[in-house]
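Other chains of the complex are left out, but the ones given are in their true place.
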Amino acid sequence: MPDLRLVKGNEAICYGAVHGGCEAFFGYPITPQNEVPEIMSWLMPKYGRAFLQAESEIASINMIYGASGAGKRAMSSSSSPGISLMMEGISYIAGAELPCVLISVQRGGPGLGNIAPSQSDYFQAVKGGGHGDYNNIVLAPWNAQEMYDHPRIAFELADKYRMPVIVLTDAVLGSMLEPARIPDEPPEIEVPGKPWAACGRGGRDHKNVINSLYLEPEVLSDHNDKLQARYATIREQEKKWDTRLVDDAEFLVAAYGISARIAFSAIKMARERGLKVGLFRPVTLWPFPSEALAEIGNRVNGTLVFELSGGQMLEDVRLALPGRPVEFFGKMGGVLPSPSELCEEIFKAAERCNAGSSSRTNQVRV
Amino acid sequence: MPEVQAEQIKCVFDRPRALADRPHHYCPGCSHGIFHRLVAEMIDEFGLFDKTIAIVPVGCSVLAFNYFECDVMEASHGRAPAVATGIKRTLPDRFVFTYQGDGDLASIGMSETIHTAARGEKVTIFFVNNGIYGMTGGQMAPTTLEGQKSTTSPAGRDIALTGPPIDMCTLLSSLPGVAYLARIPLTSPKNLNTARKYMRKAVRAQIEGLGFALVEALCACPVQWGMDPKQAIKHIDENVTKVYPPGEYVDRVSGNGKDKAKAS
Amino acid sequence: MIEEMLFAGFGGQGILLAGQLVAKSAMDDGLYATWFPSYGPEMRGGTANCIVVYSDDEIGSPITSQYDTVIVLNQPSFEKFQPTVKPGGTLLVNTSLIEINNPRDDIKIVEVQANRLAQEVATDRSANVVIVGAYNALKGHLKNETIAKVLQETFARKGQNVVDANLKALTAGTEAIAGVKTN
Amino acid sequence: MSTAGLKSEETTMEKWRLIVDRCKGCGLCVEFCPKDCLAMSESLNRIGYHPVVLLKPDECTSCAMCAQMCPETAISIYRRVKVKNA
């Protein structure tokens, strides 16, 4: 087992990517993920891989399209405004069935907002900020170890399903130092062949075309059906989640990423004060582990969704728990509630649920 | 001993191998078809068939992946140079070219065009300047001539409101990353031969690792110009070339290694 | 055991490094540890602070609003963060640069002339290490040798001189608390 | 002066061949033939255009100017050459 290193989340991402076989990185600086291009600028060349600081996020995502279309494991990293600029490109990548990995280090929005931690880009990543019916697999790490592990997993899933995988994280996890086990050198990995890649025919008896244009409605419809079928497979096979203290739980908190960390502290506090609270943490935000959540959510008195947003994952929780009391607590703009503040909210929410005063629909923000 | 001679039929002109044997979707007299063939000839001539990756744009030539027989990627509107960069950076020994229209390259894709040129990216761009948005129905392009009617300049392009047409060759020629830059109208067999000469250098600029190369073809879009194909060709020779002088703008490929940076 | 602490000062005062020193030492001592920074938009001259948590149990939140220990290196930080010390917690004050107004009486306020001590044994710039020394002398959660080793690793690239100066600063901090000034 | 009834894929002449149903009747080949050998047919081909026809096969020099200018690469050109009989 490799030694522990005290690493920044952004640093862990770089090692995770390179160790996960990343062959090309294209990115543009933006706080709070600047360490990613900075480290990649020397780490990639060290292993003979391509690094280029693109002139913009739009160029980045389109360079990825090219590199990925040519059969390479390609990645970019950005934060909220930069990710928004990639929406057309992401939709193209999804449409052209290309694998790629995108690191989204969320910061405060909307607009220029600020550089403080946030989780307000959930909808963008999970529901699809670009046009058309497509999905990204979305992974949500919660500590430095997962910041290291997820890029590799992301590349594997991306190649397996030929689609974009987003590692959705935030300014805290990106800039926080924490121990993680990271080998010194990239481990041996196996990368699947990509017979579809447009890398020059090299004697192949047919040309490969990377494309998302299907002019005939029937053909585009079939293409969409194929994508939807793939998404259905992923929903069946790739849901991942994590729980803490749920076995005897009477109340549940659902949170991901940094929120789950705060929630974990808060539920421990709550338990000290006598309330049996458990934590449900989706690790894949898409596919969302609805059934696993329902299994627990249906036997507790209520569920509090905690996010650094105005209530986005909330909708997926509500969809997973129709008719069950679901409460919400959120903070926006980079404000992080302390565990004790959240603990108070847990008590209030639990009380409302116990008293039956938690409206089962009042939080619908549609 | 007198030589015995016999007569044989020799093919002097036919479709290049890299050009698919199928009908184009272009309008009658559209220059895209000619330029496609010239590009395909280059692939044949340089023996690049198996190591070429073409990037086709969004524009009338959006379906060009059906016509080039090499591997192809379809880029989003304007971003072909970034796509080319992504490929070339990971497969530096391949021949990577983009084929782009003027809306694609000079309007929405301006940033990618300039930056790819500025980086001296070793890619080749075949640029179809027909001064109009063909595909979407004849709207004004940045390259539309002064006074030219289009569906978004129905009274003719008013340069007081839109600025004068953008001359991409001149604009790019100041960038040191550019190894080759030339412009030619596709208006006669003679010009096609000049085009071939330029295109050869644009291919060599990449193969020899010299830098970014672009050949701009002044093309006809008879339909959106409201002209018949012959008129359109004449219009290019008489009017378009005045605004966009043909010639070599940058040449770091030719033997002497010096730039020849003057339009003829 | 869980220790939640905050370091705060001007951007140039090595606040972030001081926090990292503690976090790294905690990790090397086999503890869980997190370090989280926060700074203003300026590249220099603004205020900076970081939160360090270490514990012998898995750490939930790496951030909090009340701390067991707060270390302040400049006046604005003192004003801003005195209220964030948990009742009964410790406030370590760099009195080289800070005038203590309205001290709370439900916390332990410890004064260290970090800049002066640093200048005495090394340079002004080591005030951050002085205060780390003082902190551990006060709390004693971490092994002094570990901190010294981490210091060594951290400054190795800058040459043994710098390492030695910082080791001295560490000792100076330790001794300031021990009340034993030997040189 | 008509290709009407021509249902074959190509009009095959010795030196000048046209894929009739690929011609879009743009007339560029006609325009650029230095020998004025070509003209447009009055009939429509299968894709709805009036294709070109080689009016004066004898005057055609196989210079390929017409083929060069054809956007559809519908024309191919052949030449009778003398070869050594090895």
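As written, the chains take the letters A, B, C and D, and residue 1 is the first residue of each chain.
Everything below uses one rule, namely that contacts are C-beta pairs under 8 Å (C-beta built on N, C-alpha and C of every residue); 3 or more make two chains touch, one makes a residue touch a chain.
None of the values given here were measured: they were computed from a predicted structure.
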item: Protein chain multiplicities, whole structure file; value: A x2, B x2, C x2, D x2
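Operating definition for what follows: only the chains that are shown with their structure count from here on.
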item: Chain centre separation in whole Å, for subunit D relative to subunit C (CA means); value: 88
item: Whole-Å separation of chain centres (CA-atom averages), subunit B against subunit D; value: 26
item: Centre-of-Cα separation between subunit D and subunit A, whole angstrom; value: 60
item: For subunit D, residues contacting two or more additional chains; value: none
item: Shared interface positions of subunit B, touching two or more other chains; value: none
item: Pairwise chain contacts, counting only pairs that touch as defined; value: A-B, A-C, B-D
item: Subunit A - residues contacting subunit B, complex; value: 23-24, 26, 50, 52, 54-56, 58-60, 62-70, 72, 74, 88-89, 92, 96, 198-204, 207-213, 215
item: Residue ranges of subunit C in contact with subunit A within the complex; value: 20, 23-24, 27, 32-37, 41, 58-66
item: Residues of subunit A touching subunit C in the complex; value: 4, 6, 115, 172, 175-179, 258, 261-266, 268, 336, 338-341
